[in-house]
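Note that this complex is displayed minus one protein chain, with the remaining chains in position.
Lettered A, B, C, D and E in written order, each chain numbered from 1.
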């Protein structure tokens, strides 16, 4: 496959396929209409301008359309922008498919499911295991394809499951280092902590916030879900309350959306593991795009810092 | 009835009944045991010292015991303290009852129920009315006697119901001034907003935080409760979500325990009405204890301010 | 009257009169001059572009000019923008007047004066009444036409008086609910609290901040005014000090411009009533522009929130 | 004169005169009354305990009384405390006077007045000079004896005038270094900036906050005063407004009590000069009490820092 | 060995050896001297009062003295306090040694050194390895016995080395999960990050802050040390700068003492690993002292939270 759009330098010519993520019509200052397209492949997105666009162009180049495009990568207000030389819809004979242009987790969903199953199998506390199985069964399909967020980290197909599996692996190692940890509790908390996102986000491919997501958010949604599950399963033990607390507190403090800070050891750990895995995902993907001796673009979700890749990396 | 303990000045002699709220044994620096009692009547509390206490004293003077006490009101580190001259358990023949020494809302619970019923009767949206009636039925007994908080405002018997009725009255007036308000929504939100406190607090007379209260808090508890109610009642309309949002956001901002700030007009109003009624309750009860031209004690829940009562009040 | 500009959707054609609020000349990237006009009617404002503007255009279309304009409502960087097709100055024969295009309070100034008079009549404390009457007499003319602010809330003709009357109504209801309130003090505080704005703001129609407004602000201006009034009226009672304190503290805390937080019950109430009336004014006017099931634009003065109008509203 | 109380070490015996600043009666845990006295001389204060105090003791040892006392300097909860061995009221024949025990500025008030007059003589702008002279004339008596604060800095007799003269000297040097400074404005601002304290504080010897001080504070009080002065003097120039702005903004930002931050160069300088002189006063007086190689006690008004005196000082 | 002092309940009698950590003399309100001793064993500390202490007592019971003590565990202001019945210095024949009463890391220092050596052996970058070896050689003796802090976490003998080894283990696992990590850099950063504490803290057994520690702190001290080391070793590569940056930024943000936030992936990880290991150390040791179903005491260094140990723990 060709080099992804994220790796093009200013001045280079692009000549390949991309997926239209969004298209909006504008009016140039000379009074002529133009199209602003957001084009994407698995490595990233770029803004593109199609000047003097016709009505037909407007019809052809809409979101979800796969296109063949040539053009020059320019810079505009510090961001890359593609000046389109030519563009046409992809043809069946081109042999490209939209799914090839959507970023996915680096691991297949079947394998993610397998890993998840293995970890859940290790949970011995019957109440916790029953609740976790209940949710896996209820949400399996969505869980395996949803992203973990709209942006910032794991914002790709199967991102949520990939994030959960990474966290479980980290939890396993921590249990090894700190044997006092209640592994059942930590595993259960990790599996369910973000399931509320399946209701908070609208879809897999182009996720936005649902009304429920905007007015309640994934944390309160999940508190309620755990309560319902316990009722249905007729579980009454303290495990239900502790699991709800872990979900409630996993953002760490009130300002970040957790009305209660973690008050149980495994809740504190869940918060820290979540933090590490999200940060490593952001850092690794961003650093992957720069060369040794360079700084990355600013990472909004990490206090707008720009990171340096040491020149002695190889 | 005699003047309440809150109205005694330094140096005055006290000679009447009070209720023991708590008793702890200490060791004086001369090596002799003493008892520290917290004594209360409907106007307030006072620390009291019983020096050179015997084992019998320790048995007699425990929490919930009604006592006849004489002593002098002193000052210790800026707070009043009663130096006990004599103390004995109250006798049946004394004609006093523990309930006479516990603060209560200024309105009887029967009348509060009546008011509440009238307001609920005005709710016309069937979904909202069914949910509200469900909760009134489920929690009526506790709702009519619980305090609204452990301290700060409405922290007395029937405080919660009194607070809710006050807020409903205020809501009614606001609807009159701002007719755009959705009265059904606002009334429903007011009635249910603090019901989670019935699970967050342990009891009516000496409320403390339950484990559920500490790990979840009354807001998430109530989100879950509304979800259950809607399921049981098979209500599916947007009213359920909006009502959950109103409860979730009624503390106003994340730092104050609401992961979502109010995003619906009536949610914003619920927050403001709650604020006003809590503040007026604190201010009126505190100002009631000082004379014109004086400052009150510091009000912790109002940024530790001390308020002035103008000398031209009458 | 025609539908107001605030109610037009993207793509609709506009063909009616508007008032030019501001006009600036720019140079397009093709080197040709154009005019950016801000056009307004009673419902709102819109940016408009007149491309390839002539010198004559520049002369004709200046602030305060009433124009007849046709054009298409576009979207530019997330905001509406009018692409002008044709534009001409309004003629006397068109039968339209500038005042029809300036937003006004929903109540006539004569009626506002009447309400105000009724409330002031209820003030019984002679010192407070004399001070209030002094100011009403001194500022009556301006008070009845000034806006309450440059933007955010009650930013229209007679906005200040309308805001004051709304607050007085709310105060009256609160007095009913909380009889401990000193009504004279609260009424007096409400009437005078924002009068400093008559010196802080430059004019009724296109208000900006005066030098005095920028360097002192309406609160210190009014503290001084009350002092002068008391001197002229030879009033010496504590009422003067308390009234000054109410004005000084009505923004609630130091960060918001009140060097002293409210330390008198009625000062706290003045702050809360001000808050509620300002918020309701913003919310109602903004929600009025969206349909049930939609979110409003962001409200900068309310923490940049966007509010939802429930779909079961009618 | 004897070594001041601030210079005694733990374990040393004290045997000299001090002034009683406050006296309160307490009840020891053995049931016997004792007196807690705050004793002071010009170097500082110390808490003192008179155990088993008689009624006569209580009569004799009251605030403002000069006493001869012997006792041992102990430490109690990290603070010095004097255990009184013997105490008696000072006699006329002892040849000591209360004023010898109150801290005063290191410069006589006559000399302060002279300095002040010299500086004011340099103000050439007639409006500024007339206002400044007006205030000097109106408040001369109090200005020359009042402290600059209740605690923290220049909290001694003539502290305010001493602070003002120090600031004027500093201003003169700054004018020399930065000739762009408007010297008239800066001098005028310095002289009047804290005059509101004459109304904010209750007295010279034992200053506390007046009602006016608590409800308005010295800044708004002085805004009003300048307004009155200008009216009386029939001055209308912009100088009045700028001078009011300088007073209003001299605390630097809203959180510190200035609703407007400095927006004029000389207002910013006034703020900075005030800061430096206050800090130098605190630092010098505190460091004076420790030896090279030691840390001072914590300075609350300087972020609770404890300062180090280098061992190579001499 | 006997049950440690941390596990005694109120009311229990203590009869064993403890080490005197500090002793101060006080004066009781009956005028008689008493000693306040802080006594400790490996599980914790307790305040103890020896009433009516003689001069001989004062001589005998000083810091570092091992004592045999009997007494009753009381509660005073919410904290445990030992009322001493009898106390005597320990005798050689008692067969107890001071080192048995000082808390130590759960791993022997020889083993810590071995682990450390293994990890350092894995560093392949020659510059980093040389710097790390330089410091291990220079500070080996202190590194193996110093605590990691004065209080809060790893505040015991060999705490620093134990903390470093724990962090290295965690780093090894993270490298396994996120292979992009530069292991050499992370290992080197972990080994040196806190070595400045050897100069910041005064001693192993009773650490306090040195003058250098108070005026510079361990982070700037270590920046300078790395610079010196590089000069001595004549190393010029970018590794020196990156290693200094890692030490500089390991507290995560300016407010916490790192003038630069982490700007290199491994610097961010160093910060996170440090956080986790410190928190797990605090949590595990605190939770170890409570039973399932109980809350711990407040942990000051963890936002003053009190943690819950679930009742289904075993």
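One rule holds in what follows: a contact is a pair of C-beta atoms (placed from the backbone, for glycine too) under 8 Å apart; a residue touches a chain by one contact, two chains touch by 3 or more.
All values derive from a computational prediction rather than experimental measurement.
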Q: Give the labels of the shown chains that the missing chain contacts, considering the complete complex.
A: A, C, D, E
Q.
So one chain is hidden, and I want to know which residue out of D:63, D:280 or D:301 touches that hidden chain in the complete assembly.
A. D:280
Q) Of E:2, E:176 or E:228, which sits in contact with the chain we cannot see? A) E:228
Q | Touch with the omitted chain, as defined above, among E:80, E:244, E:281 or E:296 | A | E:244
Q.
Among A:61, A:101, A:187 or A:308, which one touches the chain that has been omitted from the display?
A. A:308
Q. For chain A, which residues reach the chain that was dropped from this view?
A. 28-30, 34, 51, 74-76, 83, 295, 308
Q. In the whole complex, what residues of chain E lie against the chain that is missing from view?
A. 211-212, 214-217, 219-220, 223-224, 227-228, 231, 238, 241-242, 244-245, 248, 254-260, 263-264
Q: Name, in rising order, the residues on chain C that touch the hidden chain in the full complex.
A: 24, 26-27, 29-31, 211, 214-215
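Here is the rule we go by: only the chains that are shown with their structure count from here on.
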Q: Give a one-word verdict, same or different, on whether chain C and chain D use largely identical residue numbers at their interface, taking over half shared as same.
A: same
Q) Nearest 5 degrees, what's the C-alpha rotation angle taking chain A to chain E? A) 180
**Q.** Distance between the centres, which are taken as Cα means, of chain E and chain C, whole angstrom
**A.** 61
Q) Which chain B residues touch at least two other chains? A) 29-30, 211, 214-215, 238, 242, 263-264, 308
